[in-house]
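This report refers to the structure that appears directly beneath it.
One protein chain is absent from this view; the other protein chains keep their places.
Entry: subunit A
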């Protein structure tokens, strides 16, 4: 039985193959040229600095949400820019309207992007983009054991730790 395949599906297939190939090739190139010094930290699954295995019901740092929200703002912007870009430069429409269409579309998108850029400026000025650094307070406690003792013990046991892994 003959099945008629839409030729535009071939383009999509090409896209998928190209995407897969791109990932494979870049992984391969990285494998060839990178130095190979694994340690347990590096070998663990990458999860943006979170513990990869464990219950999902845990407390996230609140600053992730702020960053996520700001990220969303610009993701939505891109979402609108794509369909806009498709019709913005439409030669037929441009010709039919004597170029007015282009100016109209450009003005419309500029207003949209400017308002979003204003949002970025706002969060920037308000300091929501500053990653709050922990400010450790150094204890004023003075122990009777001299500082050098701690260091020598730390050194002694750290050898064991690294040896085990």
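Just so it is clear, a residue touches a chain if its C-beta (ideal position, glycine included) is under 8 Å from a C-beta of that chain, and two chains touch if they have at least 3 such contacts; residues count from 1.
FYI, contacts and distances are computed from a predicted model.
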Under which of the names "Putative branched-subunit amino acid permease", "ABC transporter ATP-binding protein", "NADH-quinone oxidoreductase subunit N" or "Trk system potassium uptake protein TrkA" is the non-displayed chain listed in UniProt?
"NADH-quinone oxidoreductase subunit N"
Which one touches the absent chain: A:45, A:78, A:125 or A:140?
A:125
Contact with the hidden chain, among A:64, A:104 or A:150, goes to A:104
From the list A:20, A:96 or A:153, which touches the chain that is not on show?
A:96
Where subunit A meets the chain that is not shown, the residues are 92-93, 96-97, 100-101, 104, 115, 118, 121-122, 125-126
